[in-house]
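Here the structure comes first, spelled out in structure tokens, and everything after it is commentary.
Here the complex is missing a single protein chain, while all its other protein chains stay put.
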Amino acid sequence: MGIGDGLSRTFLSWPVVRQVTGADPLGRGPAARSAHTDGLTARTETADRVARSVCPYCAVGCGQLVYVKDEQVVQIEGDPDSPVSRGRLCPKGSASKNLVTSPLRQTTVRYRAPFGTEWEDLELDVAMEMIADRVVKARDDTWQELDDDKTVRRTLGIASLGGATLDNEENYLIKKLFTAMGAIQIENQARI
Amino acid sequence: MAGKHSLFGPVDPAADAGYGEDHPPRMGFFTDTSICIGCKACEVACKEWNDVPATHFDMLGSSYDNSLSLNANQWRHVAFIEQAKPLGEQESGLRRQAVDLGMPGMAPPDGASAAHAGQDDDAGRPDFRWLMSSDVCKHCTHAACLDVCPTGSLFRTEFGTVVVQDDICNGCGYCVPACPYGVIERRKGPEGAKNVGIAQKCTLCYDRLGAGSTPACAQACPTQSIQFGDVDELRERADARLAQLHEAGTTDARLYGHDPEDGVGGAGAFFLLLDEPEVYGLPPDPVVTTKDLPHMFNRAGVAALTLLAGAALSFLGRRR
Amino acid sequence: MVPEATFTSYYGRPIVKPSPWEADIPTYLFAGGVAAGSSLIAAGADLTGRPTLRRSGRLGAVAALSVSMVALVHDLGKPSRFLNMLRVAKVTSPMSVGTWILTLYGPFAGAVAATEVVAMLPARWRVGPLRLAAVVDRPAGLLAALFAPPVAAYTAVLLADTATPSWHAAYRELPFVFVGSAAAASAGLGLVTSPVGETGPARRFAVGGAALELVMEHRMERSMGITAEPLHRGTAGRWMRAAKALTVAGAAGSLLAGRSRAVAVVSGTALLAGSVCTRFGIFEAGQESAKDPRYTVVPQRERLAAGMPVRSGPAAPRTSHPAT
Partner (left out) sequence: MAEAHPVGFQWVMEAKARGATVIHVDPRFTRTSALADTFVPLRVGTDIAFLGGVINYVLQNGLDFREYVVAYTNAAVIVSDDYQDTEDLDGLFSGFDPATRTYDPASWQYAGRDSAQDGDDQDHVVQRETASALQHETHGIGVESDPPRDETLQHPRCVYQILKRHFARYTPELVSQTCGVSTEAFLEVARAFTENSGRDRTTALVYSVGWTQHSVGVQYIRTGAILQLLLGNMGRPGGGIMALRGHASIQGSTDIPTLFNLLPGYLPMPTAGVDDSLDDWLDGISHPGSKGYWANARAYGVNLLKAYWGDAATAENDFCFDYLPRITGDHGTYRTVLDMIDGKVKGYFLLGQNPAVGSAHGKAQRLGMANLDFLVVRDLFEIESATFWKNSPEVETGEIVPQECRTEVFLMPAASHVEKEGTFTQTQRMLQWREKAVEPPGDCRSELWFFYHLGRLIRERLAGSTAERDRPLLDLAWDYPMLGDTDDPDAEAVLMEINGYDVATRRPLSSFTEMKADGSTLGGCWIYTGVFADGVNQAARRTPGSEQSYVAPEWGWAWPANRRTLYNRASADPQGRPWSERKAYVWWDASRGAAGEWTGHDVPDFEVTKPPSYRAPAGSDGVEAIEGVDPFIMQGDGKGSLFVPKGLIDGPLPTHYEPVESPFRNPIHGQQANPTRKEYSRPANRLNPSPPEPHAEVFPYVFTTSRLTEHHTAGGMSRYVGRLAELQPEMFVEVSPELAAERGLQNGGWCHVVTARAAVEGRVLVTDRLSPLRVEGRVIHQVWLPYHWGTGGMVTGDSANDLFGISLDPNVLIQESKAGTCDVLPGRRPTGRDLLAFVEGYQRRSGVHDDHARPIVTVGPGAQAPDDGDETPDPAGGT
């Protein structure tokens, strides 16, 4: 019969027997435990690796530990070693796993054609080529050599906004490329 | 081992449940609400760790509390109480106020005076405070939920905490009305979520404790309003903190649930509050229902005998 | 009426949670009572030679038991795990105790019902093991009757052993109310199903049960303080008023039912209905008392104000803060 934790378990592991024979007659503790309970482990223990990271939300810069199992992020929590945060995270930092694993994350390129009413799909490399074409064209079309007789060598036809969520290395390449391109309306959250 | 305090009174719950004397120390929480900033990190961290579903997407209009209560999908709940109340003043026992006390919009000060904003030089500081407090399962020394559970799903761990075994619970729901704090609840949904139909509540992160880690909520708490540790030591810390606050003039600070002599034999998760418990949605003098169980069974036994006797008498009577 | 007590709460939200139970559970309470009472009646009828009353009692008991088991399983959040109830035997859990009581009671009630069915078969079919029926018949019936009173009584503890204010506060009297109700209802069933010639004990049982129920219910309310309020309000109030009327009427009727089969049927039905109403009324009142923080806070506050917090230690209560 299906008494106990499964057919394979023996009569001796029937909790009632354990109640009668053990130190837990009221069936509150050891007698009541299931095999599953005995096998519980924290997933931080079973992770394949832990990456030391930093919270992506605000500038406090709290330390995060990112636990990975089977190439999936299984837990993100505060890094107790961090002298900034001492292992603590606010609700946003605590929601970081939910952020990176959110089902709403965009994982494919979406394209909206001029006058379009819906998104279309686009291969990543096609999109890259198309963007490169458009940059080159916009730059050519709006190139400005002089302004009021003063040399400016630039384009005011290309602008960009954003950077505060990005890495220093990324901002460095962004500014470097745009500057070489002659695009100057490069802005980010520091302005707002 | 079952003993004279197995149903009521101070006891080491893990030992009483049969873990022997060399079980690890009892672990629990001291939540010092006087330093809670109401950030809800505890709510989020708990949900992330325990994969508790999000179900509630309506604004409640009750200050910043949109999580409603402790329930199957909310194992930590941060209460927000806005009070027009003179600071540092002593509270009387029973407040002479209406049910909806402290709610936004209650008792607006005289429109014209605007005195509570501290406009008039002699009006002093704003007589207003915003209390925040993160509530959780109390991991009672005498846990009604555990006592009444007919399947042994709820059990006492070696750390003295009270945990549901999801693989055992049959959803009888008995633990729900048994809890004197209204903590545990059967998960109703959402569809597709795990453990629907099963009683759910804080496990005090039993899996993490086993791994030597701090519970997710306490680990996250930015201000250490939630302090995790050995209950005996936390009780000392709480006493010290209370003394410190009283000395500093915060006379309305009081401990809640720390007393091993109280109705649940002391809570494994206890609190420092700045007002009466019921202001925070906590019962002022909770008692584990099974304290009265022997008496109840007694009465039921007499009743059963009465029934038996009644039946016998009915048949013993004159045959008609 | 108790004057409206002033109290504080958190946005008027409940403190304790109402049970997640629905109509299943009062149905279970009712059916369990009917089953228990019926087994007693059946045993009495068996011993005193009232075959129809015996049969109706035995079959009624097993039918009611089946209803109660269906209701119970239906109520489970994970019905597939019904048998997990038998994992442990917990004396601290009225539901576990009840389960084991039912486990003892059920087979006997079932067996004796089976023998009754066997007895109804044509004699030539009663061959082989079926012949055993005649042997086990009376012992099984007596054992079922022995285990029946706990079945009727434990459900009161089931409700009372909660933090639901109007249930817990009733714990002293509720078992009597429930056994009274069980007696009245099962007797009602007997009145409905048996010829007047056999129902004398049932009528006495009915009157006694009804009286016990009504008297103890009255005492219960007086001892409950503010938590009696929900018994008078809303749906619960309507159930309770109907219960009282039906039970009184049913009891009165059963005094006269000795002569008229029709009166017996009507009053028996009234008693059954009265029991249903009692169970639903008390169930509902408890649910309501849990949803309103007043019933949790006020009694506890009163206790504190009287300087009598619940403490295990020495008489002088340890106060945790100046206000208590």
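Chains here go by letter, A, B and C, matching the order in which they are written, and residues are numbered from 1 within each.
By our rule, a residue touches a chain if its C-beta (ideal position, glycine included) is under 8 Å from a C-beta of that chain, and two chains touch if they have at least 3 such contacts.
Not measured: the values here are computed from a predicted model.
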>> Let's see if you follow the contact definition: name the visible chains touching the chain that is missing.
In response: A, B
>> Take the complete complex as the reference. Which residues in subunit B touch the chain that isn't displayed?
In response: 35, 37-41, 43-44, 47-48, 54-61, 63-64, 66-67, 82, 84, 103-105, 108-109, 111-112, 114, 116-126, 128-132, 222-224
> If the missing chain were put back, which residues of subunit A would it touch?
Replying inline: 49, 51-63, 66, 68, 71-73, 76, 80-86, 88-96, 98-100, 102, 104-119, 122, 124, 127-136, 138, 141-148, 150-177, 179-192
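Following the convention adopted for this analysis, only the chains that are shown with their structure count from here on.
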>> Of the chains shown, whose Cα centre falls closest to the middle of all protein Cα atoms?
In response: B
>> Counting only Cα atoms for the centres, state how far subunit A is from subunit B in Å.
In response: 34
> Of all the residues in subunit A, which ones touch at least 2 other chains?
Replying inline: 5, 15, 26-28, 31-32
> Mind pulling the subunit B residues that touch 2 or more other chains?
Replying inline: 147, 152-153, 168
> Can you list the subunit B residues touching subunit A in their complex?
Replying inline: 1-2, 6, 14, 16-20, 39-41, 43-45, 48-49, 146-147, 152-158, 163, 165-168, 205-208, 210-211, 213-214, 216, 219-222, 224
>> If we count contacts the way the header does, which residues on subunit B are in touch with subunit C in the complex?
In response: 5, 7-10, 60, 62, 65, 68-69, 71, 79, 81, 90-103, 144, 147-153, 168-174, 176-187, 196-199, 251-256, 258-259, 261-263, 265, 276, 278-287, 289-293, 295-297, 299-308, 310-315, 317-320
> Can you name the residues of subunit A that touch subunit B in the complex?
Replying inline: 5, 15, 22-34, 36-37, 40-45, 75-78, 80, 87-91, 93-95, 97-98
